[in-house]
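One chain of protein is taken out of this complex; the other chains stay put.
So, chain A:
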């Protein structure tokens, strides 16, 4: 400890930079989608529930 305590601030900074820097091994971390483009509304929620219960109209399909 004596050695470390007697170091100057610059020396400590340099040593920490040399010894402390973690391994460089990048990894992509894509941002996840948590919010839908349209904010939730009572109408949308109601329509979703009706669709889930097969009570609402399904989106029209092309013939």
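The rule is simple: contacts are C-beta pairs under 8 Å (C-beta built on N, C-alpha and C of every residue); 3 or more make two chains touch, one makes a residue touch a chain; residues count from 1.
The working rule: contacts and distances are computed from a predicted model.
The chain absent from the displayed complex carries the UniProt protein name "Glucans biosynthesis glucosyltransferase H", chosen from "ATP synthase epsilon chain", "Acyl carrier protein", "Sulfate/molybdate ABC transporter ATP-binding protein" or "Glucans biosynthesis glucosyltransferase H". On the side of chain A, touch with the chain left out of the figure occurs at residues 1-2, 4-10, 12-13, 15-16, 19-36, 40, 45.
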